[in-house]
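My questions will all concern the structure given below.
Missing here: one protein chain of the complex. Every other protein chain is in place.
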Amino acid sequence: MFELDRSQIEIQKAARDFARGEFDKNLTLELEEKREYPEKIWKKAADLGFIGIQFSEQYLGGGLGVLEAGLIAEAFCCIDSTMGMALTLAGIGSEAVFRFADNGLKEKILPKICEGDIFSGIAFSETDHGIDLSSIHTSAVFTGDNIVINGEKTHVANRGTKGVYLVLCKTGLKDDTPKNSLSMVLVEGNKKGITITDSGKKLGANMMKSARLTFENVTVPATNLVGKDGKGFFQLEKFHDEIKILTASQALGTAQGALDRAVRYIKQREQFNRKLAQFQITKHKIAQMATKVELARLITYKAAFLFDKGKADTVLISMAKMTSARAAVEVADEAIQLFGGYGYMKESEVERFFRDAKIAELCFGNQAVQQDIIGEAMIGKIK
Amino acid sequence: MFELDRSQIEIQKAARDFARGEFDKNLTLELEEKREYPEKIWKKAADLGFIGIQFSEQYLGGGLGVLEAGLIAEAFCCIDSTMGMALTLAGIGSEAVFRFADNGLKEKILPKICEGDIFSGIAFSETDHGIDLSSIHTSAVFTGDNIVINGEKTHVANRGTKGVYLVLCKTGLKDDTPKNSLSMVLVEGNKKGITITDSGKKLGANMMKSARLTFENVTVPATNLVGKDGKGFFQLEKFHDEIKILTASQALGTAQGALDRAVRYIKQREQFNRKLAQFQITKHKIAQMATKVELARLITYKAAFLFDKGKADTVLISMAKMTSARAAVEVADEAIQLFGGYGYMKESEVERFFRDAKIAELCFGNQAVQQDIIGEAMIGKIK
Amino acid sequence: MKMDILKYTKEHNQFRERLSAFLAKEITPFVDQWEQDHIVPKSAWQKTGKAGFLCPSITPEYGGIGGDFLYSVIVAEEFSHTAHSGLAASLHSDVVVPYIDSFGSKEQKEKYLPGCVSGDIITAIAMTEPDAGSDVAGMKTTAVEQGDQVVINGSKTFISNGINCDLLLLAAIDPKVANRHQAVSLYLVEDKTPGFKRGRQLDKMGWNSQDTAELFFSDCRIPKTNRLGEPGSGFLQLMMKLQQERLVCAMGAVFAAERIMEFAVDYCKNTILKGKPLVRSQAVQFAIVEMTTEVKLGRTFMEKLCADHMEGENIIIETSMAKYWTTDMLNRIAERSMDLCGESALLESNIMARTKRDVRVMSIFAGTNEIMKGIAAKFMGM
Partner (left out) sequence: MKMDILKYTKEHNQFRERLSAFLAKEITPFVDQWEQDHIVPKSAWQKTGKAGFLCPSITPEYGGIGGDFLYSVIVAEEFSHTAHSGLAASLHSDVVVPYIDSFGSKEQKEKYLPGCVSGDIITAIAMTEPDAGSDVAGMKTTAVEQGDQVVINGSKTFISNGINCDLLLLAAIDPKVANRHQAVSLYLVEDKTPGFKRGRQLDKMGWNSQDTAELFFSDCRIPKTNRLGEPGSGFLQLMMKLQQERLVCAMGAVFAAERIMEFAVDYCKNTILKGKPLVRSQAVQFAIVEMTTEVKLGRTFMEKLCADHMEGENIIIETSMAKYWTTDMLNRIAERSMDLCGESALLESNIMARTKRDVRVMSIFAGTNEIMKGIAAKFMGM
């Protein structure tokens, strides 16, 4: 109870050692500025098995669980939130392939993801505000052995042509409800008819470019359907369970990383002839930050643990995502404040941890969305 | 990991069933008003083994841990916070006897506690503001086979003469630091020289009277020394570890009880032709309340779990006490608000849950004290 | 010289001094007893009225001094020093009686206002119902006009001054009118009218000296002349008076918060822990600064709204905001001050315990703070 097993502790340590050895602040600042992906580190991480650890070994995954994937995300983000997010999200969307696709598609895609040969991205949203299932217009039409896709997607994490996109499409009729008319289709990035328009800089996570993708008669084999036709809504819910746990894990690491940096800084920084750490207010801030991190960790691990036991608890997952992301935002924000003027400088790193944390909070449903989910479930049926 | 074992689940259920069967809102309101202890329910609870479950079986305890004691406290407080606190604190102070006293004193006291024959109370503070170890003046002087006590204590939970008090005394010299000059002495309530002055009503927990106790040449046998002479400071720290976990457990139950009541109420209460539960703001409030309860539970259980494994973690315990008490205060406060005007009425119960929660938050160190502890430990040594 | 938002004259200041002396002598010494009694004796109301401190806005024609709203501000501020809620002067003078003053007929005014001013008539306002809460449109109490009479049936709850009141301002609906907002009328119901029965006095978290009760109406007949204004104008009348009611709540909240801060600062300066006054702790200092800042923000905003209100401005959005924010602020401050007081705040002998219990109701009454936010949103066009 409440303790990781030995294998989990080893994975945690391995991920931390890898990140300490490979990540580099100056490289991060440079890649963030240029909005470039850490290709070399990604390959190394894949070689060491850090990508796709929750996929079966037959697809070259680690055969472990989301808890382990989360431990890696946490360790990476703790050492560097931006680098950590880039690596953790290298295969985003492939989780759905693993959970829902048939064996053929899995064999085609997952080993390449685990090896770091291709990336994967999700193409769900059609509005800048975020996902609104009732207004998914991108259509996928079955024509014999093929699927033809038309439409436009936004907020797509993009790294060009060498990868695949998980596209949420309308396969039902226009007036069908989202529950029975959406489907997921995997589309290779190099397909004819795809136009990629860069969305420009983002608040954070800038090693991953965001783009607007248009699909014009993009044709893929019918075997690229992920899961069942018309079941996209339910698959999306399950995918969100998994990705929200991973997001919570990233946020947890980001929070821990900001806390670690703050503790180091206040112990050496002097003001009024005393170390910052000696002021009662500083101690209280650290106490509050540490408590937030501890709580985020407990609920994130529990959510992952239950997921891996096959008892994924959507309410708990929403709580974990909300709690952990909020902890990351607040802890990083307080770290900036403790750093003072230096905290506002990119060099201090904590301002970047804040920006990355805010990404985690706004993606996959902001706080209000999580509270809608939790509140409705807690209240249950009303007579 | 994260799951109670079968025996723990059974204890939890038994405690809940007992409380549902025995507690009664009208009786509670009456006893609270009169400031009377629920004697009969206490006896029954003792008969069923709910008192002293963490003491060894040789002293008629349950031979289980603080986690189990916490589960009982939580279940009781969830059904009724005031009743729950009264029962949970029936033997407060006896934990120190169990942990530190020699066998003779344990055999003399603990079976009576577990059987519900006597109560126990703590007499630590000497100022209304709370405990200040540097100004403990109550003296205990060893005279051959006896100890003679003089001084005055405040904030003593008191139920008259039929019980024992754990008194924190100065046994060293006036100028000795608290670390090497304090001792714990057990004093029977019926000893000559004890004067009890009622402190009047309290904000909450009014089934337990509070009193000011003066000791004038109160003489007890030297064997009533609890633990070691001069080690009171360290024993107090360890006692605080245990009692803070139990306080966190009570608060957790109080929070859950307030949440349960709120959820029930909003599902039947109408406003503007809709159930309160149908308003988005209500859902969000419930979501926030439920998340606070979940986090409080996780950290409280973890603190208890580690304590029982012999790895008591003072930082985590402080976090648990702070988190859980805050959750109780905030959840009960929000419950009052959701109940509207009715929430301000004693009949609604939630206003009492709030008052009891605030007691838990202010006792054994308010938030600032917990943050001092956590912050200092997190920061560690400063070069 | 600092800029004064509220411009008090010499007359105002003299009124304040007289009131302050009166309260110190005639009210404050008895508060503990009233808290135990769960009611204030009617004689205390009468003393207050005879001394000239009830309904200062009423014109001399009906016994008042015809003062401006600053007199109401002064009454609320000075009463805050008595730290009790039983003798609810602001409720009577600034919330209930103004309905009679604004919408009453000459006969109604002549009959009731002098007593309201003298304290011989204690008023209460009966809006809230067991099943409706803050929802006026959900009101179920009916008033049916029959010949010269009005027959009232229904019940009201959480009525402040419910036991003491001699005159009740009652909102009820005409069941024949379909549009709920056009169905409401306000009526004046005198004590001892047959069919009007007081229920039990309610046990509350706080406000122990305040007699809050349930009221029942069973074929209660009052003369038709006791209707306030035209039939169906009740909703509009309420709307017109709610701005001042909310402002009165904000005033009460700010003044109570100021009293709390005085106590808390005093406590922290005079309580020694580990050999030092509590205020030497940085965390205590920050807490006090933060709380004081919030109180100052609240006071400045409230004063500004008082000034606008006196100019007759429509500030329904701002007063709704002020009601919710100041009462929430008060609750935060009452609780944080308890934290500063440590365990001593747990004893009822420490004023903080009573204060926290007392102030909790303010974010609920006069329309919950959630209702306030809804109103502000509506008038902001959302």
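When the chains are written out, they are named A, B and C in that same order, and each has its own residue count from 1.
Rule of thumb we're sticking to: a residue touches a chain if its C-beta (ideal position, glycine included) is under 8 Å from a C-beta of that chain, and two chains touch if they have at least 3 such contacts.
Note that the structure is a prediction, hence the values are computed from the model and not measured.
From the options C:Y99, C:Y112, C:F263 or C:Y324, the residue with contact to the unseen chain in the full assembly is C:Y324. Check A:S120, A:S210, A:N224 or A:T300 against the missing chain and you find that the one touching it is A:S210. Interface residues of chain C with the unshown chain, by the touch rule above, are 1-3, 5, 268-269, 279-280, 282, 284-286, 288-290, 292-294, 296-298, 300-301, 304, 307-308, 311, 313, 315, 318, 321, 324-325, 370, 373-374, 376-377, 380, 382. Take chain A: the residues that touch the chain left off the picture are 29, 125, 127-130, 132, 134-135, 155, 199-204, 210, 269-273, 281, 329, 333, 336-337, 340-341, 343-347, 351-352, 354-355, 358-359, 361-363, 366-368, 371.
Considering the complete assembly, chain B touches the hidden chain via residues 279-281, 284.
The definition used in the following text is that only the chains that are shown with their structure count from here on.
Between B-C and A-C, more C-beta contact pairs are found at B-C. Averaging Cα atoms per chain gives one point for each, and the point farthest from that of chain A is the centre of C. Chain B has its Cα centroid 42 Å from the Cα centroid of chain A. Per-chain CA centroids place chain B at a distance of 38 Å from chain C. Along chain C, residues 281, 283 each make contact with two or more other chains. Under the contact definition stated at the top, the residues of chain A that touch 2 or more other chains are 280, 284.
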